[in-house]
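Report on the structure given below.
Heads up, one of the protein chains got dropped from this complex, but the rest are sitting where they should.
Up next is subunit A:
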Amino acid sequence: MTNQHRYLPTTDQDRKEMLETIGVSSIKDLFSDIPESTRATKDKAIDLEDALSEQALTRYMKELAAKNTTTESHAYFLGAGVYDHYSPSIVNHVLLRSEFMTAYTPYQPEASQGELQALFEFQTMMCELTGMDVANSSLYDGFTSLGEACNLATSATKKQNVLYSKALHPQAKEVIHTYAYGMEYSVKEVGLNGTRTDMDELKSAIDEDTAAVIIQYPNFFGTIEDLKEIKSLLEDTKGILIVMANPLALALLEAPGKLGADIVVGDTQPFGIPMSFGGPHCGYFAVKKKYMRKVPSRIVGQTTDKDGKRGFVMTLQTREQHIRREKATSNMSSNQALLALGTSVFLAAVGKVGLQEMAQQNLNHAHYVKKELADKGLTVLSDNDFFNEFVVKLDRPFNEVTDQLLDHHIVGGFDVSEALNEEHAMLLCVTEKRTKEEMDQLVSLLAGEGK
């Protein structure tokens, strides 16, 4: 008798009947095509721990989870690309609906209208926020979206050099270097002036071989770059402007599309998606109309059925690998559709006014902490044009401060000492979730009052 597993419905009797229909005497006959030398020779080809019951599994996984410090016990002032934000409860409830969660890519649109419409709404909202014409229905994350943007830029301009600011997220830099290694173009860093891109250096770096300039908005150090000025440097060239934007900040900041961006990418993690140790999050990818047919991955379009009723389908599929194979605009197949759905639920709940309120609270909180720290005599390395992140210079070694904060149930900021060539430089993030008590405690500890 086979041990019946809770996920497997087939019984020994079923197996017997099926084998009879197939016309073989045992399961082994169905595996006889696997060459002897590559086949399992032992009882178990693979050696794994014994199977756990559901109860044993949850007990064990809880033990593992309990070894991690979480936002339930600690106040996080750590951002640097991943943020601890408010997420309305309904986001999770919608994601748990199995009709969304357990569906595949909507290859049969007539049976996938819910997903397709939700992604169409997602595309619309991303275009609204970024000021762009066309958005796809998500990519793996913000950094891979940026890599895809570099591939698009070099292919569209037929130029081989991509310039990026040193004020770009360090992992985004790593990812675009990998993309460039693949497609064999060059990427070059432009230095800093304080916590922002050095305009003089950027100006002299741009030349006729420039495919694109990448600017983060706000940049990695929290500072809001002047996209209009940067776009003007590209005026007489074929080079295009790629902006990687925090979509929450776009509730307050002018839309990149209005300031000259050709491609806007980023991650919608701030919109209700759990930090989850860095993934799964949700890359977005938006372009001006002229690049529509070069966009990677799935795009949903509106159409009608044969009775004239509105419906939605995946469209412009001749860009994609499952149709075009080696001639596709990208190799992307899976995306992050479920998180795009989560993003939409978040935006639908928070809405037009709510998103501005939430962004304004981030601005208020971060500027409050900055002002308090400055009042206590600490040096703030950022100018005042920041959103919810800024850099402060600590008066003690970084790790010493981090450990002290942990003792007080605070997770401190990200170490940017090397990036800024400053001693003990901490990138702090203050979201709407932080209370005044938490902020005041942080200030007092950083100012050395809590020892």
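FYI, contacts are C-beta pairs under 8 Å (C-beta built on N, C-alpha and C of every residue); 3 or more make two chains touch, one makes a residue touch a chain; residues count from 1.
In this section, contacts and distances are computed from a predicted model.
Enquirer: Look at the options "Cytochrome c", "Dipeptide/oligopeptide/nickel ABC transporter ATP-binding protein", "Probable glycine dehydrogenase (decarboxylating) subunit 2" or "Autoinducer 2 import system permease protein LsrD" and return the one that UniProt uses as the protein name of the missing chain.
Expert: Of the names offered in "Cytochrome c", "Dipeptide/oligopeptide/nickel ABC transporter ATP-binding protein", "Probable glycine dehydrogenase (decarboxylating) subunit 2" or "Autoinducer 2 import system permease protein LsrD", the one UniProt assigns to the missing chain is "Probable glycine dehydrogenase (decarboxylating) subunit 2".
Enquirer: Out of A:177, A:238 or A:408, which is the one that touches the chain we can't see?
Expert: A:177
Enquirer: Would you indicate which residue among A:81, A:239 or A:270 is in contact with the undisplayed chain?
Expert: A:81
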